[in-house]
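Below: one structure, written as structure tokens.
For this view, one protein chain was removed and the others were kept in their places.
Now for chain A:
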Amino acid sequence: MTETIAEGLSSVDALSLVPKAGAKQTMKDFKSDQEVRWCPGCGDYAVLAAVQGFMPELGLAKENIVFVSGIGCSSRFPYYMNTYGMHSIHGRAPAIATGLAASRRDLSVWVVTGDGDALSIGGNHLIHALRRNVNLKILLFNNRIYGLTKGQYSPTSEVGKITKSTPMGSLDAPFNPLSLALGAEAGFVARTVDSDRKHLTQVLREAAAHPGTALVEIYQNCNIFNDGAFEVLKDRDQALEAVIRLEHGKPIRFGAPFSEEDGGDGLGSKGVVRDPATGDLKVIDVTREGTAGVLVHDAHAASPTNAFALTRLADPDTLHHTPIGVLRNVARPVYEAQMTTQLEAAVEQKGKGDLGALLAGQDTWTVVG
């Protein structure tokens, strides 16, 4: 947790203002006494377990942790965390969490939301939270379907999705949440998968350390209304082709290993390079075309260009070439830190507020009895 804000700003660690726990914590400390009410087999269970398992690592006083959610299956999440929590209204969690985080810098504030909650009814709040860069960690559970309302297509559903509300197939093109986030100036953008606890935890770790808004898209399986939506990313064989694991500072390679026996380097046999003709990114077969030019992933690059190009690699229908990991991790001025700076500057310039002087103002007259 030593990531610091960019130069020129007060060098405050992302969580340095949040009090630390007095004693060592365990996963159990973060489980509330409420019965978990998701459908059996729901991907949300895995995410909950991962978050509860990760929290002790942060070592924060749990009374200084707040989970705020909107409406939807995933938004029941706060009830199951033994921290402070608010299950709010549809789409508004980022706005509510913004007010909380902006007025209480001693809190670690997490937002739990879904694809309908964050990208449909709450789209406006999501993009503005991202551009504003309040110290929020937004966990966007994307199952590409409306679960709680029983199976209508969502803003991330593939075109042509057959659902109760779209019996002849959905017509509208889906959002790519990470492209959207980068377009909204997000400083931290990552994607992970519900079933990969290790990866999920690593992403949470980096998100928690990031000062400012962090968006973590979690591909989450709805086994009732959209079962297997991410199977291609989970099935060991298919995932070789489908998943591009991003690691900062490492060449972007994936696919079956280019084995040393075949004269390779043991890394993935596919790589991401820039197409000199279009400037865009494309996937190449490194066995054939060599490793030269394979992009080295730089999550800290000032420009979001490559991160954005990476978000465009995946095929929205087949999910082939889906990057997972931290696409972008760049420090930007944090809203509430600057707000505090302004408050302090105002006191410096004008002195601490004097209510009597304020009420009297400059122009008064006196009536004598």
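Everything below uses one rule, namely that a residue touches a chain if its C-beta (ideal position, glycine included) is under 8 Å from a C-beta of that chain, and two chains touch if they have at least 3 such contacts; residues count from 1.
The rule is short, and it goes like this: contacts and distances are computed from a predicted model.
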For the chain that's not shown, choose its UniProt protein name out of "Autoinducer 2 import system permease protein LsrD", "Putative ferrodoxin oxidoreductase alpha subunit", "Malonate decarboxylase acyl carrier protein" or "ABC transporter ATP-binding protein". "Putative ferrodoxin oxidoreductase alpha subunit"
Taking the full complex into account, find the residue in A:Gly43, A:Pro78 or A:Pro177 that is in contact with the omitted chain. A:Pro78
Going by the contact rule already stated, which one of A:Val159, A:Ala173, A:Ala256 or A:Val347 would touch the omitted chain in the full complex? A:Val347
Contacts of chain A with the missing chain: which residues? 19, 32, 34, 61-66, 68, 78-79, 81-89, 92, 95-104, 106-107, 124-125, 128, 339, 342-343, 345-347, 349-353, 355-356, 358-361, 363-369
